[in-house]
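The full complex has more chains than appear here; those shown keep their coordinates.
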Amino acid sequence: VDLGHSLPDTSRAERCGRPEVVFCPGKTPEQIAGLMRLLAEKHGAALATRATPEQAATLLAEEPGARHDPLSRLLTLGQHPASAKPWQAGVLSAGTADQSVAAEAAGTLRFYGWPVTEIRDIGVAGLHRLLARLPEIRSCDVLIVVAGMEGALPTAVGGLVQRPLIAVPTSVGYGAGFGGLAPLLTMLNSCASGVTVVNIDNGFGAACAADAILRLLLARSAD
Amino acid sequence: VDLGHSLPDTSRAERCGRPEVVFCPGKTPEQIAGLMRLLAEKHGAALATRATPEQAATLLAEEPGARHDPLSRLLTLGQHPASAKPWQAGVLSAGTADQSVAAEAAGTLRFYGWPVTEIRDIGVAGLHRLLARLPEIRSCDVLIVVAGMEGALPTAVGGLVQRPLIAVPTSVGYGAGFGGLAPLLTMLNSCASGVTVVNIDNGFGAACAADAILRLLLARSAD
């Protein structure tokens, strides 16, 4: 399928488990609406990331099943069915300014049909807040931990739980934060072994990694 | 327990699933031997990473169950029992110079009792080599993909399979590779969604992340 402006990769779902997703920066509202409809027809639902309200407007006006969330910047048309098993992801975030990225991760996982536990404002400068939520955290199957500034939360969590943990640095901060470089380096050098990292502000990518783990769980539990 | 030089974290296995591991740089052969014995007594087996032959010598001389592999630089005392389920990790590497890091990942997983499929020399400059191994790759439950130079292999693999994928950049290269910075950035910016990344040359950390996924599988399959 060639839309003129794009060649959507319609076989990605078969190869990788998840269909292609629309990355909005640089695209017009019309291009986005066209792509979303094509993907939703093929896969039953469609997702776009980093959509501004202006970019979302065309699809929202034309499709009653379209939704746009300004915090996460996710635009959806329909939704995948809920997972057959109640396994769930935890999305933890350190500060209030990290919530946009955390919402992108949580919204993506919910779009794919997974229950999500969101825990906010548990940065390591107030460890009691993290420790108070440990039972909830430990009940999740996979964890996404979002932090800007010094980015220490994934290390603290990684030392307390037995779960796959995906760390997301955010560009929250200033000065020697260098647009998210500081928490990125913190997470890559974490002394909690087993922490893995995605790009700065990439809540979507972290959700895809969590989704891959949850899908594997589903596939193997049927064995 | 205080060894004078170190305070091993002997409760880590209960909290995180994996006992503490000895990071050898800066430690004497005697300190390493003492730590390994203490950890093996507590947990049944012990692992040390980045051990030079000189650092390994004391333990090898004193303990018949000790093993040192010069390629992976892993030093072990005993080994964890084989997993109850035949789930396995794939460790893929791009070039021959990346094999030391790949061996660290594979050796760590075997120490934890998981079967490992190792596939070498499948860099993207010769895609036919990757495509020829796809069935083997797809049969793995979780993938570790190791690459230096331009670090493109995780993206290519990530676009072909439905599995959790942990990318490991290596310091193999020169000039504008900047000690592994180039493949690290490549992997963080991968356009294959769901790829997660660990520190440069951190084969051990990738193995821990894979181990966490496989342990989760084991735990949930019993549900």
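Order of writing sets the chain letters: A and B. Residues in each chain are counted from 1.
We adopt the following convention: contacts are C-beta pairs under 8 Å (C-beta built on N, C-alpha and C of every residue); 3 or more make two chains touch, one makes a residue touch a chain.
Fair warning: this is a prediction, and the values are worked out from it, not measured in the lab.
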| item | value |
| --- | --- |
| Whole-assembly copy number, given 2 chains displayed | 8 |
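Everything below uses one rule, namely that only the chains that are shown with their structure count from here on.
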| item | value |
| --- | --- |
| CA centroid of subunit A to CA centroid of subunit B, Å | 26 |
| Subunit A residues within the subunit B interface of the complex | 12, 15-18, 21, 87, 141-142, 158-166, 184, 188-189, 192-200, 204-206, 208-209, 211-213, 215-217, 220-221, 223 |
